[in-house]
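Have a look at this one before I ask anything.
Note that one protein chain is taken out, while the other chains of the complex remain in position.
Should a chain be cited, it is by its letter among A and B, assigned in written order, with residues numbered from 1 in that chain.
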Amino acid sequence: MRRILIVGAGQSGLQLALGLQSKGYDVTLMSHRTADETRSGRVMSTQVMFATALDHERDLKLNFWENRAPRIEGLGVSVAGPAREPGGYHRTVDWAGSLDGYAQSVDQRVKMAGWMDVFAERGGRLVIHGAAVSDLDFLSRRYELVLVAAGKGELASMFGRDAARSPYAAPQRSLAVAYVHGLGPRHEHPEYDAMRCNLVPGAGELFVMPTLTTSGHADILFWEGIPGGPIDVFQDVRDPGEHLVRTLELLERFTPWEYARATKVELTDANATLVGRYTPTVRHPVGRLPSGGAVLGVGDVVVANDPVTGQGANLAAKCAASYLEAIVARGGAPFDTAWMQATFERFWATARPATKWTNAMLAPPPPHVLNLVGAAGRLQPVADRIANGFDDPADFEHFFFDSAKADAYVRDAGEAEGDLEEGEVTEGTGDAD
Amino acid sequence: MGAKAAAPGDEGEPQGWQTDRSKAPVATKIVVAGGFGVGKTTFVGSVSEITPLRTEAVMTVASEGLDDLVAIPEKATTTVAMDFGRITLDAELVLYLFGTPGQKRFWFMWDDLVRGAIGAVVMADTRRLTECFPALDYFESCGLPYIVAVNHFEGTARYAPEDVREALSLPSYVAVVDIDARRRESVVDALLTLVRQALDAAPA
Partner (left out) sequence: MTLTHPLPLRVPDRAAVGRRPARVRPYSLTGGRHRFGHVLRVETFVAALDDPGEWPEPVTGGLAALLMPEVRAIIGLCRRLRSVAEVSALLKMPLGVVRVLLGDLADQGRIRVYGIGYGGCRPDRALLERVLSGLSRL
């Protein structure tokens, strides 16, 4: 029975721990918090997971909340534009694409705490300890493989930044998350749940995502503000109530169509808000310990993208699935640094398109992307394809980045749909108010 | 042990409870936090029945935020020490005092220490008052009872506890005490103040 140490009890660390455990590995998991502390603590993230990532959880029979979490059947995009009245905004783009397989969001406080309990219940060794370099230095000699999955903690800095794969040197958004109850139904399509990306050109984005949280169904209101811009107003906010007030003020100002649904919302609990900012960074996957031992980085230790495309939890799940396969395939052979590097590169094939797309979305959109997003309002297949790109960002390579490919795709899609003029009137420009 | 002088790790004669492995006393703890050189180890040593012991953790140098990482060379590490002492209150009750560095970047060590603690003594030096701000923020955020102990250093200006309270924006129920960390009675008084305050805050 091969002995493996995993540091970090988030999506990637726990998914790997439970996966390896189910395959008969002797797994020790280090978490800096207990399951109860996680459950009663602060929200950690937004985490809409799309079909591929959910399948990875289903493969391991870890989809314990699938029947209770809202099914996110679609993904909508709105683009805000200045309204006729000065100071107001209305929608210049408004569409919803249909997801081939539904997405789901389970508050990580619920999921990670539950998974931690299950890991321990199944005989896994759970050590409650915030690991330091000295711990790993010693333990790396006692385990055949040490995996560091402690996302943005102290240990992540053991892994050097890969400059060639990290185009940004500073945070590109300031993040402000609020979990709320009482959001009204979405009038565009009240018959199904969807997540909605509201783009406010030059200022940032608002994401609205149905989720399961500790107190049942809820919605996440997540502002991403360009640093220094009008949405970057949460830095000094400490009070959760004040956080919600500012969130709603921004909704009213920039996305009045969302504000109309949000007049009765309240925070789900005292720990329902989160503020932060970090630099999107890809790191070298092999960390070197002072004694010379090597450890392998997992999930957002190695690939930390901005949440603007909601890929974090998805990549964490994909990373865990990819590493699990690589570890099992290794059989009894040593987990040396060459294997570690190859294991990461295998995952990078999946992570690279997601990273490229996410980094592109942080920059001002070029004309062909604006054209594409606009066309999705007239052409349902275009909307559907963009929506499903959140599940498989590799598809964007075929129609998103290159202006010639994007234009050709829009043209072909228009021809396939028939008369463009007719299509234009089927989707309005939204409920400007 | 022989005639060897008390070295770190030499804990002297065992307490009675240590040799009876059929049962253990209740173990409880108090956290002593504060900036570098504020007198945490002196405080612990003044009441501890053992020479204060030290656990060390090697950490990466950068941890305040990943934003700063760009300039940090790989493998840069630093050592953080945590000194602690022990008081046998009776045969069935042992109190540990854990001194912990006050910087925010050591939050993960605090999480560990705060779990199940009675409360915290935040040691302040009025010459470097800002160094205790992160500890106050932290203990407030996790709801741990705490008091502020102003360690008086000779040759420094004395401030009235009320001035310190005001500067630190402390709620009225948080005690501010002047102490001399070298004096056992002074340290015991501070601990008593903390435990009384924790008792006031504890649910009936």
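FYI, a contact is a pair of C-beta atoms (placed from the backbone, for glycine too) under 8 Å apart; a residue touches a chain by one contact, two chains touch by 3 or more.
Because the structure is a prediction, the values reported are computed rather than measured.
Colleague: Touch as defined at the start, partner being the missing chain; which of A:43, A:139 or A:265 qualifies?
Modeller: Spelled out, the listed residue whose C-beta touches the missing chain is A:139.
Colleague: Please pick, from A:129, A:181, A:330 or A:346, the residue that touches the omitted chain in the full complex.
Modeller: Hidden-chain contact among the options goes to A:129.
Colleague: Of the residues A:216, A:334 or A:366, which one touches the chain left out of the display?
Modeller: Checking the options A:216, A:334 or A:366, the one contacting the hidden chain is A:216.
Colleague: Where does chain A touch the missing chain, residue by residue?
Modeller: 1, 3, 5, 26, 28, 30, 36-37, 39-41, 64-65, 68, 110, 113-114, 117-118, 120-121, 125-132, 134-139, 142, 212, 214-216, 238-242, 269-271
Colleague: Given the full complex, what residues of chain B touch the hidden partner chain?
Modeller: 8-9, 11, 14, 17-21, 23-29, 47, 53-58, 84, 86-87, 89-90, 93-96, 98, 112-113, 115-118, 126, 129-130, 133, 136-137, 140-143, 157-160, 163-164, 167-171, 184, 188, 191-192, 195-196, 198-199, 202-204
Assume only the chains that are shown with their structure count from here on.
Colleague: Taking each chain's centre as its mean C-alpha position, how far apart are chain A and chain B in Å?
Modeller: That gives a centre separation of 39 Å.
Colleague: Could you list, by residue number, the parts of chain B that touch chain A in their complex?
Modeller: 56-63, 65-67, 69-70, 72, 74-75, 77, 79-80, 105, 108-109, 111-112, 115
Colleague: Can you tell me which positions in chain A touch chain B when the two form their complex?
Modeller: Residues 32-34, 37, 128-130, 132-135, 137, 152-158, 160-161, 169-171, 277-279, 281, 288, 290, 304 of chain A touch chain B in their complex.
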